[in-house]
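Input: a single structure, listed below in structure tokens.
Only a single protein chain was left out; the remaining protein chains are all shown in position.
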Amino acid sequence: MKKKVGFIGLGVMGKPMARNILKAGFPLTVYNRTQEKTRELVSSGATAVNSPKAVGESADVVITMVSDSPDVKEIILGDQGVLQGARKGTIIIDMSTISPMASKEIAEQVKARGCYMLDAPVVGSKKAAEEASLGIMVGGDRKIFEDCLEIFQAMGKKITYMGAQGMGAYTKMCIQLMVGVTMEAVAECLALGAKAGLNLNDLKECTLAGGAKTGNMEMRGPKIINRDFETHFALKHMCKDLKLVLATGDELGVPLPMAATALEMFKAARALGHGEEDVSSVIHAIEALAGIRVGSHQNNQL
Amino acid sequence: MKKKVGFIGLGVMGKPMARNILKAGFPLTVYNRTQEKTRELVSSGATAVNSPKAVGESADVVITMVSDSPDVKEIILGDQGVLQGARKGTIIIDMSTISPMASKEIAEQVKARGCYMLDAPVVGSKKAAEEASLGIMVGGDRKIFEDCLEIFQAMGKKITYMGAQGMGAYTKMCIQLMVGVTMEAVAECLALGAKAGLNLNDLKECTLAGGAKTGNMEMRGPKIINRDFETHFALKHMCKDLKLVLATGDELGVPLPMAATALEMFKAARALGHGEEDVSSVIHAIEALAGIRVGSHQNNQL
Amino acid sequence: MKKKVGFIGLGVMGKPMARNILKAGFPLTVYNRTQEKTRELVSSGATAVNSPKAVGESADVVITMVSDSPDVKEIILGDQGVLQGARKGTIIIDMSTISPMASKEIAEQVKARGCYMLDAPVVGSKKAAEEASLGIMVGGDRKIFEDCLEIFQAMGKKITYMGAQGMGAYTKMCIQLMVGVTMEAVAECLALGAKAGLNLNDLKECTLAGGAKTGNMEMRGPKIINRDFETHFALKHMCKDLKLVLATGDELGVPLPMAATALEMFKAARALGHGEEDVSSVIHAIEALAGIRVGSHQNNQL
Partner (left out) sequence: MKKKVGFIGLGVMGKPMARNILKAGFPLTVYNRTQEKTRELVSSGATAVNSPKAVGESADVVITMVSDSPDVKEIILGDQGVLQGARKGTIIIDMSTISPMASKEIAEQVKARGCYMLDAPVVGSKKAAEEASLGIMVGGDRKIFEDCLEIFQAMGKKITYMGAQGMGAYTKMCIQLMVGVTMEAVAECLALGAKAGLNLNDLKECTLAGGAKTGNMEMRGPKIINRDFETHFALKHMCKDLKLVLATGDELGVPLPMAATALEMFKAARALGHGEEDVSSVIHAIEALAGIRVGSHQNNQL
């Protein structure tokens, strides 16, 4: 018999993920702070409830997908939190991108109540969430992971068990380090090429081989060149994630000079008003430093 | 009738490139400072001469593939240089990675003597040179580029005309910026993952998607994990190239904070004795800062 | 009539500060987590109590001098906190180095209870605390500041009213930025000089003029040269403070590339085992990167 699933956090990513769980045939209970976001799922067969606690009461497996550590804490451990409603053996899967340290602390309290926790952050955009092709990296008890595999498979394609509690979260930190640093590298590369007078589309093509290759140049290079900063992953979230990355390096004793330098550039782009735009909008920071504009309306002297 | 080609600089890259030109049926004259490196090519039908000047006398198109700007200057403009032997209309193709400013200066003098120059640096390792699958980015007169296309096709696969004199060299700078910065990002990523206790092969796999994807993680991640620093591209050359990148940013007025930070880490790895090893050996710098060792003999506390 | 003063936090700095208040003739109530630290002050006439709440009950002005935001929150706002014992009009002066944001949040709650708060962090070492020569930068209501001036004068020499609530804390952030960045600059300067083979004492002298002059070279340069890392200000506290500085820049929208780079070097020195030593011990990070040792037993090749 299919596990009863609960889903908390129906944002840009959470909603399509929940929809895919429903599609895969799992009974689904949902909760979201703004209730109207539950409507579509309810009309497809989900049950909406009024609190994380109520989700905890009704589900075998509760998934949380929200924006930061304090939210996850409140939702799981708060007065109206999942644990207030959960039974012994309830499984909580946090798929948010939060600090590994916070994740492990929450897991401690979850276990102390006789429940289980997996940290299972995802890789992929809204589109991947819709197409059930997310990458999912999971930390926690292996048996519990295996129990939930079918649920993960409803949402993602590349599902990797990374090890003990927190290992999913640590993996996400390593990944975000790469995303942030290469994004800023792409910005520097295009700024240098623009000022040199290169055709940026040709330049982009030339950097898509060998050691110079990056997913960010492939996906976001063309958007920068066309000055299209429509948000796929908000720059302000990259700021948050790189701060988590540095805090993780701090906890583990690993200095990260590149990540630290990159973060200040993202902060600059945010300070210049681009926090809600796509992460590729970090190009504005290097443009401010060089007094140039990169891309389609190519006019390298402001 | 096939153009007569001259080739100067038969190093790790130059030798297989020259061999491919010969294979493609071009009459070939070669010169190398250390003469014994010409032997194999001579036994395959090339003619060895005693100076760049002699190459200039015998060839329609002279290719130079050496290590730095001063070498290129000496070989083309020196007392025994190519220009001393060249005729009006001789084409010089410099495929070395040198400063775009130096490249343009040399081209000025080449043109003043009634000759032509193309700057045509390459992307790809020794293997790509052997397999005639190099990427080649070319700057200079378009007609001259087209005249030489067949020669380029003998050595490479992805051949891109980038624009006026120097544009090939500028493209290479942009590419090396990406190679250097992402290499150091990979080092930070693996160091963070190692200290967190992650299985690094799994971590590597998880970073090969989306915005986190890099050619360096794909190609060099596994080598770092196995502590295999056999040289494909020497770390000391990455130092040289990043210095050229920063000098180019300096000339063009584009500050490059990430490239600057990365360079200091490469300098550190070189100072710690790893200059002759592969560029991936930059992991030693972050290891020194964190007091850890990353990879196969994984022992995170030295 | 002299105000009744309470003092919470009798550490390396707090104890001599409290002693000077007592010397200046103020009736003094003290509290410290480890009670034995109150003994000396009690034998000089202070009264020891068992909780911050009890300090709040007995004093007109309560000074807190502890290590980080969570401690200050607990002491002031906790179940046994100062506010539980305070009357309307009680003044709380927090002299700890904490986040300006946290400081302002605490002040909000203090005011909501009809009490007053000043943020008044200090500049100066243990010696300055003993000699009552601390610098004190104060934020909050000016009238309240003036009411407390005599108390500040018992502890410090250079007392500056910086403006509204939080301005003392912001000033401390700006100061710690300078301390951290110049300390790391001194380390780089001495490492470069050592590897060049300079006499480091002569070098130190030459840098103490004009734009090169820094308090850190003057005070800590000689100690580094003599490999004397006895703790005056612990390196781990510099890590904490620079993290607060960057968080403040983050809140205010001011990217701080130098402070960010410096912090990673301090983290490195801490990772290498020097967190409890003096902040000057950051030299170990640059030494690890360069593979050298700086200073008296000058042996520049490890």
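For reference, chains read A, B and C in written order, and residue numbers begin at 1 within each chain.
One rule holds in what follows: a contact is a pair of C-beta atoms (placed from the backbone, for glycine too) under 8 Å apart; a residue touches a chain by one contact, two chains touch by 3 or more.
Remember, predicted model here, so these are calculated numbers, not experimental data.
K.L.:
Considering the complete complex, which visible chains touch the unshown chain?
P.N.:
A, B, C
K.L.:
Out of C:Glu74, C:Glu105 or C:Glu188, point to the residue that touches the absent chain in the complete complex.
P.N.:
C:Glu188
K.L.:
Among B:Lys172, B:His237, B:Arg270 or B:Arg293, which one is in touch with the chain left out?
P.N.:
Counting the whole complex, the residue in contact with the absent chain is B:Arg270.
K.L.:
Would you indicate which residue among A:Met137, A:Ala212, A:Ala268 or A:Ile283 is in contact with the undisplayed chain?
P.N.:
Hidden-chain contact among the options goes to A:Ala268.
K.L.:
Can you tell me which of C:Val5, C:Ala18, C:Ala234 or C:Leu256 touches the chain that was removed from the display?
P.N.:
C:Leu256
K.L.:
Of C:Gly81, C:Gly124, C:Gly275 or C:Gly295, which residue touches the hidden chain?
P.N.:
From the options C:Gly81, C:Gly124, C:Gly275 or C:Gly295, the contact with the absent chain belongs to C:Gly124.
K.L.:
If the hidden chain were put back, which residues of chain C would touch it?
P.N.:
On the side of chain C, residues 100, 123-125, 135, 137, 158, 160, 162-164, 166-167, 170-171, 173-179, 181-186, 188-193, 195-199, 202-203, 205-207, 209-220, 233, 245, 248-249, 252-259, 261-262, 264-265, 279, 286, 289-292 touch the unshown chain.
K.L.:
Suppose we count only contacts with the excluded chain; which residues of chain A make the list?
P.N.:
257, 261, 264, 268, 271-273, 285, 288-291
K.L.:
Write the list of chain B residues that the hidden chain touches.
P.N.:
So the residues of chain B touching the unseen chain are 239, 243, 249-250, 253-257, 260-261, 263-265, 267-268, 270-271, 285.
Everything below uses one rule, namely that only the chains that are shown with their structure count from here on.
K.L.:
Point out which chain occupies the most central position, where each centre is the mean of Cα atoms.
P.N.:
A
K.L.:
Is it true that over half of the residue numbers where chain B touches chain C are used by both copies, so same, or is it different?
P.N.:
Counting shared over all numbers used gives more than one half: same.
K.L.:
For chain B versus chain C, what separation do you get between their C-alpha means, in angstrom?
P.N.:
Roughly 51 Å, centre to centre.
K.L.:
Using the touch rule from the top of the page, what residues of chain B touch 2 or more other chains?
P.N.:
Expected reply: 257, 261, 264, 289-291.
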